[in-house]
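Just one protein chain is left out here, and the rest sit where they should.
Showing chain A:
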Amino acid sequence: MAQLTLRNLCKSFGRAEIIHGIDLDIAKGEFVVFVGPSGCGKSTLLRLIAGLEEISSGELLFDGEKVNDLPPKERGIAMVFQSYALYPHMSVFDNMAFGLKLAKSDSGTIRERVEEAARLLELEPLLNRKPRELSGGQRQRVAIGRAIVRNPRVFLFDEPLSNLDAALRGQTRVEIARLHERMPDTTMVYVTHDQIEAMTLADRIVVLRAGRVEQVGAPMELYLKPATRFVAEFIGTPAMNILPAEVTAEGGLRPKGGAALPLRAPAKAEGLGLGVRPEDLHIAEEGEPALYEGRVTLVERLGESQLVHVEIGHEVPLVVKLARTVPARRGETLRVAAPVDAFHLFGADGQALDIRPQ
């Protein structure tokens, strides 16, 4: 229910600056996911929004009102922790009702709100249990329930699925998506290192790297048009192949050791990288010019598809994602090709460059 504004937000621990001036606007009711590798500052940023860490400099606004110095409870937030952080000595009901009880709500309202949340999360039969009598997934639902009953302006999630096993993670992910549909006015900020969670849940993804925003955009925008080489490699599994590129005599581009592409080289030709996603590569038809021809060193069969590693004379092999029906065996030689519009071009500084046909 709140619109968030981050203005040049910084955080230092002692001398170490962790967050370097972040600017971001989050719309009311938006689901924003902070994603990035460990140590990128995504959790710290969330804790700054929650009020669990003090903001070193910059401004944090909720609906235009500066909240830098407000304690967490006055910000109207709720938070779901990675470790659930349930009170182990209280029943599920009391875990959810604790905050309300202390806020001196009348017991009828408390019961109503807790029961409504329990119904939403299918926790009704568990209300009298202690956290230790629940499974991981149930605990996580209690943690979410505790957040719901607070009726928050902003809903914060700190890697809520990290402690769940793979099957439960998928299921809970869907539940969180449904939760957001049911609470369309509640702004949600979600931290994860898992790009699948980011892709599936987010209205917008914020990719963080070493305390700076690398790119902000809708999930498919990040996938199709990564602004930097870092985003290109981070979003999408398996990761995008990045091939060192050379400029041909005709002013075109050629990935090192591969065939020339009908793409115009940029002015600055040093340190270029051509990116192509494994799923955009295919086996060249007869008569189709191949990008690379190389020996298969490894085949990873995923069931619905297979990842074929092709030796192309670089340090890392070229990874090609093929349908499971395509015959591919280790040791045999493959000719691999990709449509020209599947390529991404990155400069020496890691920034994406425009692809221009020759």
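Heads up, the rule we're going with is that contacts are C-beta pairs under 8 Å (C-beta built on N, C-alpha and C of every residue); 3 or more make two chains touch, one makes a residue touch a chain; residues count from 1.
The rule is simple: contacts and distances are computed from a predicted model.
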Missing subunit (named according to UniProt) among the choices "4Fe-4S ferredoxin-type domain-containing protein", "Sterol carrier protein", "Sugar ABC transporter permease" or "Transketolase": "Sugar ABC transporter permease"
Touching the absent chain when the full complex is considered, from A:32, A:60, A:77 or A:161: A:77
From A:88, A:244 or A:339, residue that would touch the chain that is not displayed: A:88
Which of A:50, A:210 or A:342 contacts the chain that the document leaves out: A:50
Residues from chain A at the interface with the omitted partner, ascending: 50-52, 71-74, 77-79, 81, 83, 85-89, 98-99, 102-103, 146, 150
